[in-house]
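Every protein chain of the complex appears in place save one, which is left out.
Chain nomenclature is as follows: A and B, assigned in order of appearance, with residue numbering initiated at 1 for each chain independently.
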Amino acid sequence: MHGGMSDLPITFENATVRAGAITILDRVSLAITQGEPTLLIGPNGSGKSTLIRLGMGLIEASEGRVRWGGRANADSPRRAMVFQHPVMLRRTAADNIAYALASRGVPRAEQASRIDALLDQVGLKHLKDRPARRLSGGEQQRMALARALACDPEVLFLDEPTASLDPASTKAVEDIVRATALRGVKVVMASHDLGQAKRLAGDIVFLVRGRVIEQARAEQFFTSPATQEAKAFLRGDLVI
Amino acid sequence: MLNRRLILTVAAVAVAAGFASPALAQEKSIVVSSTTSTTDSGLFNHILPLFKQKTGIDVKVVSQGTGQALDTGRRGDSDVVFVHAKAQEEKFVAEGFGVKRLPVMYNDFVLIGPKSDPAKVKGQKDITAALKAIQGKAAPFISRGDKSGTHSAELNLWKTAGIDIAKDKGDWYKEIGQGMGAALNTASASNGYVLSDRATWINFKNRGDLEIVVEGDQRLFNQYGVMLVNPEKHKHVKKAEGQAFIDWLVSPEGQKAIADYKINGQQLFFPNATAPGA
Partner (left out) sequence: MLEGASALDLIFSGDANLYSIVGLSLYISFFAVTLAAIVGFPLGAFLALVNFPGRSFAIVVLNAFMGLPPVVVGLAVFLLLSRSGPLGFLGILFTPRAMIIAQSLLVLPIIAALARQTIEDLWAEYRDELTAMRVGPAGRVATLLYDARFSLVTTLLAGFGRAAAEVGTVMIVGGNIDGFTRTMTTAIALETSKGDLPLAMGLGIVLISLVIVVNGIAWGVRRYGELRAG
């Protein structure tokens, strides 16, 4: 559908993000490649959100650089993002998805069928004509996913999408993410929840205070973490 | 979505049409700047329909204070000026803003005062004596203070009474800077004296305790004059229609229409277009 250039691998080269005097990300070097979901975990304030935004192209690095498939363009239609608190537009669920489709240039004639397909994918077909702002938190998050998937992304970023949801909604969202990854979409997701990371991850990137402390395959990270901080974190200690 | 676009387009056309439409009726019309007291008297409601019937010309009266009415003519925003301040009118013509001044009619001023009459002027035939009494007793007096024809007349009367009002005024003399109606309202509310044109007084409905205390003195007569705004200064002035109105006002027909205007059986304006030196 996109024809041609890929955004992967996304390479962070000594990327630093500062806000005033505070360093949020400190010389992060990382490569995100095609494959199973990459989960970013770490304590609050470790920079997971900022790293996601950087990879999405919402913010710029203060120092260092980010490349997508070797290219410098931050602006690309092949990436989509889901935020922790979804913001629904003041219209029906179907129209929210139509909006996402329209902003990616999908002609009106095609929109109807795609809307139905996407709502089906996230299990919200029955709420198609409901005002989107009146959906529950979990339903809105699934809507946000549908919107993100509307443009057929190559990479899907998610910033702690289930942090505010109840277990049932969390499961629904995780199921959709898993299915999406299985279809070949690269998932990059920040998570607050170790259990979730275990359930979904292919690769783990562990951050503390803006630095990548450890990076490994999921099984390896959870069974034999290499660093002290990782061990402490997995034990449930506060990693300061 | 198509619906929305259609609605927006229809709305846009409606707005544009609505805004443009007033230009449709291009019937003959002129703008006359006149004074608030003349309009408040209701004279125009009586004579203008007669003029329109005869000539088909719509007369739009903008009523302002005399100073402002003359200024409107000076700017070329009216075609005809119809006020009651002879000196200012003659200056208007002398400065080239008006073509010629013609007398039309006169009405008179009356001194209005409270029934309690603190200055004891009721029934006085001499207006200057009355004013002296008011000043002497420091009785409340309301002045329009707005450079209008009525205001000029008032100031002239103080002068004739030998009082330098600019110097001799005290708290009893209240200048409100507004029109005749407002002045009467204020006098009614504060039981004070006020100089008013008879027409506005007769039409005035909020009299409270006020009544006419002095009238009939020759010096209380108020002369009206009409002028065509000079088309040489302002090319767009509707010369023909404006002149038609002036001609009608001073014609026997127009003069009769003016005389016929009565309130409660009382004639308010006395046509005198043919009177010498008016």
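Here is the rule we go by: contacts are C-beta pairs under 8 Å (C-beta built on N, C-alpha and C of every residue); 3 or more make two chains touch, one makes a residue touch a chain.
From a predicted model like this one, the values you see are computed outputs, not experimental measurements.
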{"item": "Shown chains touched by the chain that is not drawn here", "value": "A, B"}
{"item": "Full-complex contact with the absent chain, from B:G67, B:G98, B:P140 or B:G179", "value": "B:G179"}
{"item": "Identified contact with the non-displayed chain, of B:F141, B:F204 or B:F269", "value": "B:F204"}
{"item": "Sole contact to the chain not displayed, among A:P9, A:G64 or A:P77", "value": "A:P77"}
{"item": "Per the touch definition above, residue among B:S63, B:Q135 or B:N230 touching the missing chain", "value": "B:S63"}
{"item": "Residues of chain B in contact with the chain not shown", "value": "15, 18-19, 22, 31, 36, 39-40, 42, 44-45, 60-64, 74-77, 178-182, 184-185, 188, 200, 203-207, 234, 236"}
{"item": "Positions on chain A contacted by the hidden chain, ascending", "value": "56, 58, 75, 77, 80-81, 83, 86-92, 99-100, 103, 130-134, 147"}
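Keep this in mind: only the chains that are shown with their structure count from here on.
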{"item": "Inter-centroid spacing, chain B versus chain A (mean Cα positions, whole Å)", "value": "78"}
